[in-house]
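Every protein chain of the complex appears in place save one, which is left out.
For chain A:
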Amino acid sequence: MGLLSGPETNVAADAGHVDPPPRMGFFTDTSVCIGCKACEVACKEWNAIPEDGLAFTGWSYDNTQELGSDSWRHVAFIEQPVPDGDGDGRDGVRWLMASDVCKHCTHAACLDVCPTGSLFRTEYGTVVVQEDICNGCGYCVPACPYGVIERREEDGRAWKCTMCYDRLGDGLEPACAKACPTDSIQFGPLEELRTRAASRVAQLHVAGVSDARLYGHDPADGVGGDGAFFLLLDTPETYGLPPDPVVTTRDLPAMWRYAGIAALTLFGGITAVSMFGRRR
């Protein structure tokens, strides 16, 4: 079990939480998403996130565009031509909708690189920015393999989904999951969600939806599995998700090793040179 990559069974205990509750997560089943964006609004209302621009993008019904400091939930809309065979010779259309969110990675590079301890692993296994600690250094921003975390222009600090850490402490579910009209966003113990998700995929396969697949559920993936994972109806790329995300600090130990060897080599060389020099 590596600290920075590979499977990890108890992220919270590993971060020093004694007798932590089960790891909590989101399972977003996009096959029942109606693209209403209640998640976006409920999140903004609860967390008092600023409105961030009246841009008509033309990207289908997606005017939020991406996750960022002021969008902690983002519903993607993808319009695809599909054969529909209704006899008029024109393709039909499929409209995919999916609510994206911070993945709360098992191996969270944002947290690993945070020099202030602002980003931390909670007892629920989630990854949260502590706004009173963040100094706005921004190291976390390029570290995230999903492009989730971002600094807010107005105050310079980094912001992202907290999985409503405050609500969890009171036994409540996160605002987005609570609002979701069709239960596309499900919240609960991650293990339970993974089991539920597996049977949902199987059910869809039986129903002929062969494209149904899970994303971010696998503890063996490049981030050690996501705390927020998804049921998708097409490839991750279709939804703007990286197909094979890897925690950007995965190679940090090796890098340190190489850097150490290099430093030792350099030190050895300098020593040798100075010794030779002394001899002369």
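A few notes on this one:
Just so it is clear, a residue touches a chain if its C-beta (ideal position, glycine included) is under 8 Å from a C-beta of that chain, and two chains touch if they have at least 3 such contacts; residues count from 1.
The definition used in the following text is that contacts and distances are computed from a predicted model.
Between the listed names "D-galactarate dehydratase", "PadR family transcriptional regulator", "Formate dehydrogenase" or "Phosphoribosylformylglycinamidine synthase subunit PurQ", the UniProt record for the complex's undisplayed chain reads "Formate dehydrogenase". Across A:E66, A:E79 or A:E191, the single residue that touches the chain missing here is A:E79. Considering the full assembly, A:K37 is the residue among A:K37, A:K160, A:H217 or A:R250 that touches the omitted chain. In the full complex, the hidden chain is touched by chain A at residues 3, 12-18, 32, 34-38, 40-42, 44-46, 51-58, 60-61, 63-64, 79, 81, 86-88, 90-97, 111-112, 117-123, 128, 130-133, 164-167, 169-170, 172, 175, 178-183.
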